[in-house]
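Partial view: only certain chains, each at its native spot in the assembly.
Labels A and B are assigned to the chains in the order they are written; within every chain, residues are numbered from 1.
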Amino acid sequence: MSKYDEIQQSAYDANMQLPKLGLVLFTFGNVSAADRTAGVFAIKPSGVPYEDLSPAKMVIVDFDGKIVEGTLRPSSDTLTHAVLYKHWEKIGGIVHTHSTYATAWAQSHRSIPIFGTTHADHNTVDIPCAPPMSDEMIQGNYEYETGFQIMHALKEKNLGYEEIEMILVGNHAPFTWGKTPEKAVYNSAVLECIAQMALLTEQINPNAPRLQDSLIKKHFERKHGPDSYYGQ
Amino acid sequence: MSKYDEIQQSAYDANMQLPKLGLVLFTFGNVSAADRTAGVFAIKPSGVPYEDLSPAKMVIVDFDGKIVEGTLRPSSDTLTHAVLYKHWEKIGGIVHTHSTYATAWAQSHRSIPIFGTTHADHNTVDIPCAPPMSDEMIQGNYEYETGFQIMHALKEKNLGYEEIEMILVGNHAPFTWGKTPEKAVYNSAVLECIAQMALLTEQINPNAPRLQDSLIKKHFERKHGPDSYYGQ
């Protein structure tokens, strides 16, 4: 028994959702779950197949990326998770995948235009694509710098991490987050869905217009904020 | 036990078909079933995952959108359903999804051209895309106005709701209907199939012609009308 039982179980459950949702091939993804009181998070061990995972195998790491508990090596993306937890105080879960359509947009260096209400139900803006990192950042502490690249890209677009919970890292792949690991996984699946629809939309009509402001506002407010009336 | 048992069961069964047919991600869809004698319909509660649904959770609403029975909040699209039931006296079921290909056409603001017999087996015309709604309609009673936008779009094309049982709402996603909820669900799956084939057709041949009139007539009449000879 570990005093981190709860986040280990939560990280395990969330990781196991990725193959069920068709978001990962082999081990190409990872989810972490944070315990804000203890100042740590539980994350998938690196390169371990999903069918061999168990809650006890989730590695406990602090917000500086130091291993606190666990015998396995944590995900190679651990430092990116650590940086985001350290700077974004209200998130409780982070997901990284190489899901097919979202990754294709990241490889294309394009933000995903807001074309419809499926997008607007979750975000009021285009889903940003952070520019590829500089050679210096890559050759330095790469995964640590990836966290900063994500934060800088949001800042440059005047977006807060509570406003938008998903991003593409140029050349690489998506990251999503949320108040809980479950919400972060939900965001990963939503992003993949939006990414596919946006490509199809441009194929059907290369001049398809972005969504009008009133509809963006309406759909977002149906689901979010004080006057929301979606859900229970 | 509710005196609305039958439509609750019917709405439940039809809702559960949506994930099986691959037409919804998470809770992005809803089906309703009408009881014309009682002047009410049963509809999916808002934001409740399909695996947590039960017939008893279906909310009973009248054709003005007023909740008649049920403790859960009905689908956020309830007023659209209500408007259509009120004005279209012969329909018994309505479906709304964000299925991938149909939604991409809606986001593209294009009607789906009739390219082949798969389409003609079900419709004699292009599947219309209602234009995006005006800012006034969106900022007003949005879901209520969506029902009128759908009716206006059919009227403008001189189409009756018994002639065509599916439509795209520009920027948004498809709605389908039918004499029963099962038929409305069937129409949703058919629409998604037609939408995918139409995109592929244009990709294979950007100058693919619309179907000739004689073939449209033949295939539709094989399945519909006094001389039909499809089915039992």
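We adopt the following convention: a residue touches a chain if its C-beta (ideal position, glycine included) is under 8 Å from a C-beta of that chain, and two chains touch if they have at least 3 such contacts.
The structure displayed is predicted, hence computed values, not measured ones.
*Asks:* Full complex copy number, with 2 in place?
*Replies:* 4
The working rule: only the chains that are shown with their structure count from here on.
*Asks:* For the sequence-identical pair chain A and chain B, what is the superposition rotation angle on Cα atoms, to the nearest 5 degrees?
*Replies:* Nearest-5 rotation angle for the superposition: 90 degrees.
*Asks:* Can you check how far apart chain A and chain B are, centre to centre, with Cα atoms defining each centre and the answer in Å?
*Replies:* Each chain reduced to its C-alpha mean, chain A and chain B end up 33 Å apart.
*Asks:* With touch defined as at the start, can you tell me which chain B residues reach chain A in the complex?
*Replies:* So the residues of chain B touching chain A come out as 25-26, 28, 45-48, 72-73, 76, 98, 100-101, 103-110, 132-133, 135, 138-139, 142, 171-173, 199, 202-203.
*Asks:* In their shared complex, at which residues does chain A touch chain B?
*Replies:* So the residues of chain A touching chain B come out as 115-118, 186, 189-190, 193, 196-198, 200-201, 203-205, 208-209, 211-212, 214-215, 218, 222, 229-232.
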